[in-house]
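Complex shown without one protein chain; remaining protein chains in place.
Chain naming follows the written order as A and B, and within any one chain the residues start at number 1.
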Amino acid sequence: MTKIGLEIHCQLTKLESKLFCSCKADYREFEPNTNICPVCMGIPGSLPLLNKSAVEKATLIAMALDCKTPGKIAFFRKNYFYPDLPKNFQITQLNAYGNTSIGWEGRILVEDKQIKIRRIQLEEDPGRLIYEGATEKTKLTLVDYNRAGTPLVEIVTDPDFETPHQVREFLNILSDLLENLNVSDPGLEGAMRADANVSIEGGSKVEIKNIGSFHDLEKAVHFEITRQHSLAERKIEIIQETRHWDDRRKITVSARTKEEEAEYRYHLEADIPWVRINDNTKNQLRAQMPESISSKKERYISKYDITPQVAGILASDRYFSELFEKANNETNAKDVANMITTDIMGLLDTREKREISKLEAGHLSDLAECVKSNKITRASAKLALDEIIKNGKPLSQIIEVLDLGHLSDESTLSDIISQVLNEEVKAAEDAKQNPETVNFLVGKVMQKTHGKADPELTLTLLKKNLDIE
Amino acid sequence: MDLGISALSYVNSIKNAEFTVEEFISKSLERINQVDEKLHAFLRVNDLVIKNAREIDTKIKSNQNVGKCYGMPISVKDNICIEGSKTTCASKVLENFVAPYTSTVISKLNSEDAIIIGKTNLDEFAMGFSTEFSAYGPSRNPWNTDYVPGGSSGGSGVSVSANECIASLGSDTGGSIRNPASFCSVVGLKPTYGLVSRYGLVSYANSIEQIGPLTKTVEDSAFLLNIISGIDSNDNTTVDNKNQDYLNNIDAGISGKKIGIVTEMTNSEGLSTDVLNATNDAVKTFEKLGANCEQVSLQMIPYTVAAYYTITSTEAGSNLARYDNIRYGYEFDSSGFEFNSYISQARSKLGPEVIRRMILGGFVPSAGHAGKYFLKALKVKSKLIAEINHVFEKFDFLISSTVPIQPFKFGEKIQDPVSLMMVDFNTVTANLTGIPAISVPYKITNGLPIGIQIMANCLEEHSLLQAAYALEKTVDLPKVPV
Partner (left out) sequence: MKNLVNEEEISEVAKLMKIDLADHNDHIKRVQKMLEYFDILDNAGVESEEITVQETDLDKLRDDKYNPYDKNLLKFLKSYQGKYVKAPKLN
């Protein structure tokens, strides 16, 4: 049986500051080595100052993944020399003297299969190495320490996955969950990274490291399973090793076999006392915890009578579910939900677009109201949305500027209908023979009025004009 | 003008306009010029002190607010950072290291108008107790320059003892304040772990070390502790002492107090007869002062030195890993080197004692050996804390000699690593348990000092200083011969 386990590193990008200093948690906007201070650079005499919110947000993740959480958390030093580590050790967690990491023994359902979470820990991200010139013959290493000390949560699963597809599905669920908890923005480059371990029946465990994106993770796992099977078929032993994912060639390659034996000399980080997290604090955190995606979905279905499919789409996305909750006033819930899933999700399909969008919940409730009371058509509503997203002006103003108001003036509409009938002689004849084809003519009227014509009035007038029932 | 005056008398003299800050500082600089070539207490003298002194004199003359220190010259161990000036830890690897920020203790002293007169010598990275491991040469004991001054804050002890300054700040990981205080016949206080901020102290064994004062009198230690103690937002391990005034009622006496004489520290193998006699004499003195003295045994004491070296080596191995010469350090071009070989080359500038601690620190916490060494050491530490807590339910203080021996000659101890470790026997307990301990000058025997150590429960500095003050008032020691 194939066994796959994951080690996911997720940056807590919603934090303001780094894990142990006041530099910015989101290092992405900075020139190299300008988001650094004595603490994250390990300047002699500096001391780590633990970020309270980092502990809280990490604990939320543990709770959401059904983990046990400790009464006290402890930090450890993992010692090894590497140029991206300013102190030549990483401050991380370890369950060495009792369970003192952020969480342990959790679980999550993935396609009806229970995946066990072994451990969740809070730790600091290292800096970033930028190699000079080509990869092989580099003369030196250049380092940018802006990322050093960024808060990172490591989530380790048991080897419970059996297929790359389950892995993919798990990562989707996890991304949605982290976004819903408002702890991380999984869409940011480098915010979520993963290592995998893969073994097939009778083979040793192989670690795959260096996988840059979740998309590649599925591919890497797939590649590795195929590679191991082909070895097994040829009766070649699968050795226990670490392999790197070659992003360019989309294959895994063996890391140097003579890798130094891991000897991290773990010991307690005395600069950070053990932090008590009492039941009171845990209850407060639990109370603050946003509703889970599954319970949100259930609520949408039962309260608003929305289809399970639409409810599921809405609930799993923090941005759209928030928009939905704010814009709906119960009576218009279905309309708002449909407008979000059919129009807005297409218009705002990337993080960047959402960020610059001027759309507010108020726009959406106004829009639903106008459609419902026949002030504008669904088609006009979509045009209005386009405009609102761009400039955020009030709906009434947009209807005026774009001239989207319903065309329900009988004489104007009659004139347009006459025009259409003159142009579409053949279609008019067809409609007289077969009244069901009259919709084609309704469409033509809509086209001419840029979607503003009142559809019911148009139909009535057309029928009257063509003398059909 | 007497350069040997205490901090409190200095403040009075300045207030009474007996002399100006500039006059006192100039005299102190003269004294340093005169004696320090021989004593080598200082690694560097601050060249801005006269300017600082004039500024404070101006403040005094124009009746502006002046800080409690009134420009008194204070020396600082060279492992405590001051922005814009060198902090070498007496190591070649930090020969050119200029701190980009100022430690909390120095900020506090500055805001009370102290004048930092210079940075003092130490054993490299504070590992040792003789200053023989300083990469810049040892300091010498002012009582007899053939003898070591103790360490690792040896330069601090010498500078106070030889009247080159009024007081000094040192750091104490296993006795590094108390040992030189005892060897140089000055007062040295290791505060409760967390009472004084370590922000800006270059870490050696961060779970047990503290900054503390070396002074001429017990009152001066209380005076400096008032300034440097307290919670600090830059150090998560600091504790709130509610702005306690340690000078208040310092003369309350110790009548009726219960004192435990630590049995294991009065019958240890390496204890010298002269030191034992002095300790017994101190016990009698305490009894005359109205205290009740009684033997008390702590079972873990025989294991403390091994536990101490295991823990400190482990932490030092980690704390000193950052000295890879990449981000700061000395000039040594890395081109052509591979990462591992470069830093191994760069780190060969570490001195012999540090190198040995690095090896120990790689060994004792390693996966294969942690169970035998590191974990057991932590457990000895924990059990010792339990024993200490238990003992302080009955006793107010514990006493012993500060060091089992008197100052030794240069080169005398350095050959045998095990007997070298035993010098720490009486002092490491306070570090392993976090309790405060003070060394009070008690005797001069054969021309060399002996100090008595008093320990109290955590955050009991106030009563500890009262006890030390009471003892100090009973002794009348000769003046330092230099």
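Everything below uses one rule, namely that a residue touches a chain if its C-beta (ideal position, glycine included) is under 8 Å from a C-beta of that chain, and two chains touch if they have at least 3 such contacts.
No experiment lies behind these values; they were computed from the predicted model shown.
K.L.:
One chain isn't displayed here. Which of the visible ones does it touch?
P.N.:
A, B
K.L.:
If the hidden chain were put back, which of B:Ile82, B:Leu195 or B:Val380 would touch it?
P.N.:
Here the residue in touch with the unshown chain is B:Val380.
K.L.:
If the hidden chain were put back, which of B:Asn248, B:Asn267 or B:Asn340 would touch it?
P.N.:
Only one listed residue reaches the unshown chain, and that is B:Asn340.
K.L.:
So which of B:Leu3, B:Ala252, B:Leu289 or B:Met421 would be touching the chain we can't see?
P.N.:
In the full complex, the listed residue that touches the missing chain is B:Met421.
K.L.:
May I ask which residue of B:Tyr309, B:Phe408, B:Tyr442 or B:Tyr469 touches the chain that does not appear here?
P.N.:
B:Tyr309
K.L.:
Per the definition of touch given earlier, which of A:Ala270, A:Ile344 or A:Val442 contacts the omitted chain?
P.N.:
From the options A:Ala270, A:Ile344 or A:Val442, the contact with the absent chain belongs to A:Ala270.
K.L.:
Write down which of B:Val148, B:Met358 or B:Val423 is the residue touching the left-out chain.
P.N.:
Reading the full complex, the residue touching the unseen chain is B:Met358.
K.L.:
For chain A, which residues lie in contact with the unshown chain of the complex?
P.N.:
15-17, 22-25, 31-38, 41, 43, 49-56, 72, 74, 81, 83, 97, 129-130, 138-145, 256, 260, 263, 268, 270, 273-277, 281
K.L.:
Identify the residues of chain B touching the omitted chain, counting contacts across the whole complex.
P.N.:
Residues of chain B in contact with the hidden chain: 96, 98, 100, 193-194, 233, 236-237, 300, 302-303, 306-307, 309-310, 317, 321, 324-329, 331, 334-335, 337-345, 347-348, 350, 352, 355-356, 358-364, 366, 372-373, 376-380, 382-383, 385-386, 417-418, 421, 434.
In this text, only the chains that are shown with their structure count from here on.
K.L.:
Could you grab the centroid distance between chain A and chain B? Build each centroid from C-alpha atoms only and quote it in angstrom.
P.N.:
Inter-chain centre distance comes to 54 Å.
K.L.:
Note which residues of chain B are touching chain A in the complex, please.
P.N.:
Residue positions touching the partner: 80-81, 87, 89, 94, 97, 99-101, 103, 198-203, 206-208, 233-237, 314-315, 317-318, 321-322, 324, 326-328, 334-336, 339-340, 343, 361-362, 365-367, 374.
K.L.:
Residue numbers of chain A touching chain B in their complex, please.
P.N.:
Per the stated touch rule, the residues are 38, 41-50, 77, 79, 81, 83, 86-89, 139-141, 263, 265-268, 270-273.
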